[in-house]
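If you scroll down you'll find the structure; I have some questions about it.
Left out: one protein chain. Kept in place: all the others.
Let's look at chain A:
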C-alpha cells in the first residue's frame, strides 16, 4: 500500500509536470497571448521592447516556463494584469465558494441516487424506476441555465420565497441561515444534473450484479432478499460507481460555470469564464493547474477505494486505473 502510494505520487507528479508544460504552451500559442495583452498597442516599438524586457517576456519560452514553474512551486501564482492583484487571493475564496455549492449538490444527489438506484434495480420497470428514468431524461435534456432561470422566476420573483441570486444577502455575510436560503435554488439545479446520471448508474450496476451466479448462490444458501441485496450485491455494485464518483470529484472544485453565472455565485466556474474573457492568462493557467491537480487526486482516491472494496485489486502490484 505505502509502496503503491509512493509510486502513484511519483506518477502524479510527472503527469502534473506534463500538464504545466502543455498549459503553458497552449496559453502562449493562443492568439492574444501575454505579449499582446500586457503591452499597450500605443507604445512605440522600442518602448514595447523595453517594456517586454522589464516583464521578462523577451526571454525564450523555456526560460519563462521554468521561471513560472518555480514561482508556482513556491506557491506564487502570479499577479493579474488588470489590477495587479495576487492570483491566489482571487482563486482561493472562489474555490471555497464552489466547494460549498457543489459539495452540497453532490452529497445530496448521492444520498438520493444510490438508495433509489438500488431500490429500482430490485423493481425493474416499476413506478419508481419509470419515475427515475423520466427525471434522468429531464435532467440530461434540460439545460441547467434554463432550469435555473425557471426556478428563479417561480421561487424568487413570483412567489418571493427564496433569494434570487448571490451567496449572501447584503450585510448578512457569514450568516449560515442566509447562506442556506441562497443555496436552495442553485443546489436544486445542480442536484438534478448529478442525480440523473447517478440513479441510472447505481441501478444498472446493481442489475448487472444481481444477475451474477454468486447472487444465485447467496439465495441458494437461504439468505433473505435484504441480505442478498445489501450484503452480497451492493458491495460488488459499488465498485464501478466509485470510478464515476472519482472522475466527478474535480467538478467539486472546477464548479459549474453556467449555474454559477445564472445565480451570480462567486465560484470558480464563473470566475474562470470572466477571467477568460479578460485574458487574464496567469489566472487561467493557475486555475487549469489547480483543476488538473484535483483530477489526479480524484483518480487516486478512486483507485484506493477500489482496493478497499474489491479484494481482487491489489495495490502495489500492477496498480489500478491510469491517472
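To be clear about the criterion, a residue touches a chain if its C-beta (ideal position, glycine included) is under 8 Å from a C-beta of that chain, and two chains touch if they have at least 3 such contacts; residues count from 1.
The rule we apply is simple: contacts and distances are computed from a predicted model.
A.B. asks: Of the options "GntR family transcriptional regulator", "Xanthine dehydrogenase family protein subunit M", "Peptide/nickel transport system ATP-binding protein" or "C-type cytochrome biogenesis protein CcmI", which is the UniProt protein name for the chain that has been left out of view?
C.D. replies: "Peptide/nickel transport system ATP-binding protein"
A.B. asks: If the hidden chain were put back, which of A:7, A:172 or A:235 would touch it?
C.D. replies: Touching the chain that is not displayed is residue A:235.
A.B. asks: Which one touches the absent chain: A:5, A:48, A:69 or A:223?
C.D. replies: A:223
A.B. asks: Please give every residue of chain A in contact with the chain that is not shown.
C.D. replies: Those residues of chain A that touch the unshown chain are 212-214, 216-225, 227, 232, 235-236, 309-312.
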